[in-house]
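Complex shown without one protein chain; remaining protein chains in place.
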Amino acid sequence: MNKKLLEQLKKIRQDYFNSPGNAILSLLMLFLLVKVGIWFISWAFINAVWTGENNEAARPGGATWAFIIKKIRFFLFGFYPKEHIWRIIVTVALMGASFVPYFMKRIHHKVLVFIAHMIIWPLIIGFFLAGGIGLEQVSTNNWGGLSLTFILSALGLLYSFPIGILLALGRRSEQPVIRILSTVYIECFRGIPLITILFMSSVVVPFFLPSGVAIDKIIRVVIGMTFFQSAYLAEVIRGGLQAVPKGQYEAADSLGFKFGLQQYLVIMPQVLKITIANIGGISISFIKDTTLVLIIGMFDLLGIVKPLASDSNWLGMEPEGLIFAGLVYWGICFAISRLTYKIEVKANTLPAAGVKA
Amino acid sequence: MNKTKIRNLTLQAGLIALLLALFAYFGFNYIQNISQRNIEIGYGFMDDTAGFSISQTLIPYTEADTFGRTFVVGLLNTLLASVISIILATLLGFVVGLMRLSSNKLMSNTALFYVELLRNIPPLLHVLFWYQVVFLNVLPPFKESFKLGEWLYINVRGITIPSFVPQENAVAFHIITFIAICGIIYLGIIKKQMVLRGVHKRLWPWQVLLLLVPVVYAWLTGPYRMVLPQITKFKFSSGMTMRPELFSVVVAMATYTSTYISEIVRSSILAVPKGQLEAAKSLGFPSYRRLQLIIVPQAMRTMIPPVTNQYLNIIKNTSLGMAVAYPDLTAVFAGTTLNQTGRALEVMALVMVTYLSISLVTSLLMNWYNRSIIDRKGDLISKEDIPVE
Partner (left out) sequence: MSLKATFKLSAAALITALLSLTIVSCGSKETAVTAEATAAPAESSTSTLDLVKERGKLILGVTAGVPGYSAPDGEGVWQGFDVDLGRAVAAAVLGDPDAVECRPLSAKERFTALQSGEIDLLCRVTTWTATRDAELGVNFAGVNYYDGQGFMVAKDSGIKTLADLDGATIAVQAGTTTELNLSDYFRKNGMELELITFEANEQAAAALEAGRADAVTSDSSQLYALRTKFKEPENFDLVPELISKEPLGPVVREGDDQWLDIVTWSFMTMLNAEEYGVTSANVDEMKASSDNPNVKRMLGVEGGVWEGFGLGADAGYAIIKSVGNYGESFDRNLGAGSPLNIARGYNALWVDGGLQYGMPIR
């Protein structure tokens, strides 16, 4: 018992006080951490208010989480009509359920599942969320909150994948026209801020359409974000393509595989395996990027904080709203980074795809 | 072979034709839409009077200036925010990256916490947090500023410090300082060569002496006059104020991007082969020389391409400042000017081309720097450098 304690003490000394300089740094750091920690805990928990009908419940020096609790419906579903919220839940559930085929051993060509997603998801969203056929129509203006963030990220990621792969292949093509066009596309979209693309989609794009034809703002935003994201994804995939050893191409060639088959059976599986971590990282960026839609007046999880905090019962609740939104984003992004890490570890323990050398 | 060649050519031609058709279609729609609405096409509006004012301008600007000038004002504000953010993010990123490598667990874990916490929160939320929570909610109002003597005022209107007005001999001071700095750097290079050749001779006293020259000159002649902030009715009539809008953007970008830079720094340093360090140790280099001569130059090489990407991200992300009324290129030109003139396509095209050029110039500069590093230090300790005894 005593020995254990001594060992622990020794370890602490080794980790934190192994030199006088380190000891001072440790103490200073500890002091700062304790100070900030105490302040934060008293703000977020001890002095916090969890129940109340309006901002009179707020206490100085404490958070008013009652605001979040009262407004949670809006944080999750935006201004979607209350009696129709089940439609959002069904949509999300269906989209989640559509991942099941990926885990089914019987389906060998998972690409088909992916293509099915590209067709089915917009249909699900159109039928349930937008309504109009069988269900009452809900204007896209009322979409918002976390569900809007989810839809924008999901659709953006879904469509940027195939475009990104094609662009990456195009940039490595031997055909000058294809190579130049792909390169110009990738570099242009990577060189400008997303916000200017969103501006384009909300201010300029309507001019490019025949008069009388209007595209809903959400669709314009999804298209803009897809164009933007596919350029970044293309670079990640190109990196993966470059990392695949030349022997793999040659082996595939010698087996008589044509270009498409070669890519599908030999190269792409390896590319995806190599780039798992990068794809995870880029997905996180995309999700964080969806917040920019607030600048063009859409109420995603971050954008909805402002209107909710200007409710006359809950004035001045912006800090709580922003911190709550930050917490949710943090949770989502952190979860994805852990998930990618796990997938990566799992992928690396599997035998290499293609030919065993 | 010939057949496939022809097929390739036709396919490529088809692709071009398809693209041209698309462009033509959109162009046709655009011209039709525009002419139906009596909007003019072209950049003629750039010479018209803008008529609106801008809060932060680096060059003289009044409402009577042209829309063209608003473009320059916005561009300079974008560059200002970018440059400050890049410097801060680099410093912070290095500190955090080194902290993560510290043998002190408390340090490395704090750094890890910092990185994991901040990088998973959207940059726009960072910006809004600094502006709406810190500035508009926490800081005291203008008349009840937080004060540090007569020197520093912090309030909801920003951070105000004394300004320094250059005097007549400021030019001479600049020249002297420049020469002194060049001398110090030159001595440093010589010293490094000497170390690598195994010659040990003290040069630092000369460097200190060189440094003292401008300091003493400044002390004797006073090339700058310090002007303390003075409060008038509405604002500080003197002193320099960093506005909350700029502050929020810069701090948000610096903290957010520093998490990425710190990871790059950490992994690049870890990527330096251990043998290099051991070899340097066995050659008897002191620890700071090991860092300076062996670790940093090699880590630099792997560091520069990803860090360049982060710099480009910062430049693009400063456009988020428009959410907090920072008058950058996007807010001023793609915002107000577009709205006053209604020339959506012209304005957006110019803004995009500008961002592309900034990105391009930055990449070129960083590439050039990278190449110069590899050229000079590519084979860091080449055979000729190591003394044969």
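Order of writing sets the chain letters: A and B. Residues in each chain are counted from 1.
Simple rule for what comes next: a residue touches a chain if its C-beta (ideal position, glycine included) is under 8 Å from a C-beta of that chain, and two chains touch if they have at least 3 such contacts.
In this text the structure is predicted, and so the values were computed from the model without any measurement.
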item	value
Contact partner of the left-out chain, one of A:Ala23, A:Ala44, A:Val90 or A:Ile163	A:Ile163
Listed residues B:Leu18, B:Val199 or B:Leu270, member touching the removed chain	B:Leu18
Listed residues A:Gly62, A:Pro101 or A:Pro206, member touching the removed chain	A:Pro206
Hidden-chain contact residue, picked from the options A:Gly62, A:Pro101 or A:Gly126	A:Gly126
Missing-chain contacts mapped onto subunit A	55, 79, 81, 122, 126, 130, 132, 137, 139-142, 159, 162-163, 166-167, 169-170, 172-175, 177-178, 181-182, 202-203, 206-207, 209-216, 219, 223, 226-227, 258-260, 262-263, 295-297, 306-307, 310, 312, 315-316
Contact footprint on subunit B, counting only the chain that is left out	1, 4-5, 7-8, 11-12, 14-15, 18-19, 22, 33, 36-40, 51-55, 62-64, 132, 135-137, 141-142, 155-157, 232-235, 244-245, 322-323, 325, 327, 331, 335-336, 338-340, 342, 344
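Definition applied: only the chains that are shown with their structure count from here on.
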item	value
Intercentroid distance (Cα basis), subunit B paired with subunit A, Å	26
Contact set on subunit A toward subunit B in their complex	15-16, 18, 22, 25-26, 29-30, 33, 175-178, 181, 187-188, 190-196, 199-200, 203-204, 207-211, 284, 287-289, 291-292, 294-295, 302, 316, 318-319, 322-323, 325-326, 329-330, 333-334, 337
Residues on subunit B engaged by subunit A in the complex (per definition of touch)	8, 11-12, 15-16, 19, 26, 29-30, 32-34, 36, 103-107, 110, 116-117, 119-125, 128-129, 132-133, 137, 312, 316-317, 319-320, 322-323, 330, 334, 338, 344-345, 348, 351-352, 355-356, 359-360
